[in-house]
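Have a look at this one.
Below is a slice of the complex: some chains, not all, each in place.
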Amino acid sequence: MFNIALFGAGRIGQVHAANIANHKETCLYSVVDPNQESAESLARKYQTKVQAIEQAISDPEVHGVLIASATDTHADLIELAAKHHKKIFCEKPVHLDIERVHHCLETVKQYQVPLFIGFNRRYDPQFRRLKTLFDTGTIGKAESLLITSRDPSPPSAEYIKVSGGMFRDMAIHDFDMARFIIGEEPCSIYAQGSNLVDPAIGQAGDIDTAFIVMKFPSGAMAAITNSRRSGYGYDQRIELHGEKGLLSAGNIKENSVELWENTGCLAARPEHFFLQRYREAYIAEWDHFVDVMADRATPECSGFDGKQALYLADKALESLYSGKEIKL
Amino acid sequence: MFNIALFGAGRIGQVHAANIANHKETCLYSVVDPNQESAESLARKYQTKVQAIEQAISDPEVHGVLIASATDTHADLIELAAKHHKKIFCEKPVHLDIERVHHCLETVKQYQVPLFIGFNRRYDPQFRRLKTLFDTGTIGKAESLLITSRDPSPPSAEYIKVSGGMFRDMAIHDFDMARFIIGEEPCSIYAQGSNLVDPAIGQAGDIDTAFIVMKFPSGAMAAITNSRRSGYGYDQRIELHGEKGLLSAGNIKENSVELWENTGCLAARPEHFFLQRYREAYIAEWDHFVDVMADRATPECSGFDGKQALYLADKALESLYSGKEIKL
Amino acid sequence: MFNIALFGAGRIGQVHAANIANHKETCLYSVVDPNQESAESLARKYQTKVQAIEQAISDPEVHGVLIASATDTHADLIELAAKHHKKIFCEKPVHLDIERVHHCLETVKQYQVPLFIGFNRRYDPQFRRLKTLFDTGTIGKAESLLITSRDPSPPSAEYIKVSGGMFRDMAIHDFDMARFIIGEEPCSIYAQGSNLVDPAIGQAGDIDTAFIVMKFPSGAMAAITNSRRSGYGYDQRIELHGEKGLLSAGNIKENSVELWENTGCLAARPEHFFLQRYREAYIAEWDHFVDVMADRATPECSGFDGKQALYLADKALESLYSGKEIKL
């Protein structure tokens, strides 16, 4: 049984708390959050305790930490946990500044602790199945990958301001998926974007609609289409075209009921947002991290993966500003 | 080039006129209709002539007749055409009275002319493909067949009164399809029905909603679900379950455009009604009849098939009234 | 916190054990099973104890019982539990003999304990949604209901012999669904069946393929199509046609990945069997029973519902043997 200290009692922290508590090999040992009320409320729900950062990080009973706190605390907490030899699960991103990420990963390396970055989509059963079918040769060599990723509705301008921008905050998942699916590092990237959804996003210096194109050494290419607002739920689709055909992972609908009437055949929307759509992925990634803690696996999604996704986000931004394809 | 005299210039006659005129081996020679205006209008459209019944039937230039006139004229016209050695394409049904059908078929037999009954659904490319896949063993032996057949909206009570009732008028197509798909004659039939759609239909002594179950000698069974009003277009589906799986021929939608919005994903309705849904079937059945006229084929859908479908309709009615399964 | 004694440590008992243990208001207090090894293994998994029947039933710490033991023990256990004032969740059916059911329900009535019968499909989110949409008038009055229910593969002949036959064992769920969806008691029933899947089933005196038609007082009708072997997974679909359109709850596929290749577009099969397909339904029905135990609800699915479904199975059998529609 691994005791886990959870940093962050917010929306995503609550998802992880449930998965930690439900896993037969892990126990939610403590909750850490600067907001005392949130921490206590979550701890009470799982009949566990609240700890301060230093307390949790130095507690010899704690085997692993799950970092789901504010983005700007991730790197510091990773380093602190590494120094105390805790096994680390950290939500993406490590940090919004790639130099800081680099330094943080050096520290992790020095202390030789496993670090898993929570790119949850890799653990979605649909995308995982697509990846497995591709890896087993079902469609031959990859030729073009298309990732559609649209949030249901835009975040507030306040969030946008601290988000690092659409590429570092949202597309970062898609960059990771492109690397994961194709299995190569891209050699060029191009991005184009617009502010169409909410003027406040533009005023905050960000875009809300984007197309990104990457090329890989094998000649395979990937395109990402992003929007901060779909208008119809969380649009999460992947199509991989290869030599022998196409693999497609479509949206999961809220239900399978259809209404056929005079105006047409109405089916359900895609699942609302990530908490619904990736519910199983969060469970599966935790299962993988338990394997890591138990030395049955090494992190499939490492600090390096976290850094590479951020690197692509930075370069996409450079392309957006320069109007040029960026060689990588 | 076969010259065709068309009996009946109504809705279905117009469909056939176009197919006769478009076929490279047939020519719309003349139009016959008691409504002079309809006859002339259709003849004008195809730059052909109007004839009276006797004139057309005895015209040595006429090679074949297409009977798409009122139901109660079919048997008389078939006999007349047979006596003049014309090749005969007749819309279903031969007649609403099975004794009259029997007598008519005897006449046809005596004069040795080919008679094709226009059960158009057999020529629908979807159902034809399902049948072909079944015949080539794709799902092994047939076990259960489900035919869904719902009209978009009910006919007038006036039509109902002369229609012969729902089973003879509407389900007759489904009885033919069940025989066609399974490839056996049923050995029992059961029918249950209600008047739910329009009270005027009930007042006219008919039902508008029905379930029918048939059993075949091999043990395979078929169910038909009928309604005079779907509310969402023409619902025409077939599912055949066999030893090794299921073949399904779903509805053809009006178009392939979907609208995804906050209330759900809206796809098009099924095609509106038979003129749209079976457009290709009408062309294909005419093509078959041309083969028959050219002695390249014998009628796949004969007078016997017409009689058997009517027989099943009569027996379904007997079951509905008696509350018993009828042995055939 | 309600302490639950679980009777039956088999396949379905294991599903319930997990749901009992995971629910925040219930605790798996003990496991009872004549097979000592099964009982111990399951108890060990949930760190709980094994009890004998009498021990569990008379234990004052036990608040509720979940009966998932062999069918022929259900009625006895229900009566025993009722006499000890335990709240009762029992898997369907109460008993295969309707007289025994009747007597059992009398006992339950006498002791005034709540009895919930686990017709899990009522709690499937898809069917529940269809029912809710219907109840809120989305399609107006019900006209025809079609329930497709096919198991992936047939059980052994040994199972068949003690199953009570296809109608009491398998179609019983569909009888309950028809009553649940339409919201009326049927007034007639007709059944037709064949032995097509496995000759051993026929030798055991049973059928494996069936069509059943029921009529309701409102004129609405329902048809059930059953097979012991689909060949393509667990086929569980409902279509309800009403005045204004159709509600359809299709199969849930194993995944959303499609492979498009030269031979066609391949999508996943329906979920394999009930453990997968109705996973959420088992959780939801347990949630309802917790509400019952906490006096927040009365059983939505009562002993009466259990009896009525069995009654319809008996009458379907009578129809099958007599070749007549049975008035109810």
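Should a chain be cited, it is by its letter among A, B and C, assigned in written order, with residues numbered from 1 in that chain.
What we mean here is this: a residue touches a chain if its C-beta (ideal position, glycine included) is under 8 Å from a C-beta of that chain, and two chains touch if they have at least 3 such contacts.
Not measured: the values here are computed from a predicted model.
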With 3 chains placed, the number the full structure-file assembly comprises: 4
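Rule of thumb we're sticking to: only the chains that are shown with their structure count from here on.
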Same-site or different-site touching of subunit B by its copy subunit C, using the half cut: same
Most centrally placed chain, judged by C-alpha centres: C
Most remote chain, CA-based centroid, reference being subunit A: B
When subunit A is superposed on subunit B by its C-alpha atoms, the rotation angle in degrees, nearest 5: 180
Distance from subunit C to subunit B - Cα centre to Cα centre, in angstrom: 42
Where subunit A and subunit B are represented by their mean Cα positions, the distance between them in whole Å: 57
Per-residue overlap in subunit C, given as positions that touch at least 2 other chains: 139, 244-246
List of subunit A residues in touch with subunit B within their complex: 230-233, 253, 260-270
Residues on subunit C engaged by subunit B in the complex (per definition of touch): 139, 141, 143-144, 146, 148, 150, 188, 190, 192-197, 209-211, 213, 215, 219-221, 223, 225, 227, 230-232, 235, 241-246, 323-325, 327
Subunit C-touching residues of subunit A, taken from the complex the two chains share: 22, 125-126, 129-130, 133, 138-139, 244-252, 255-262
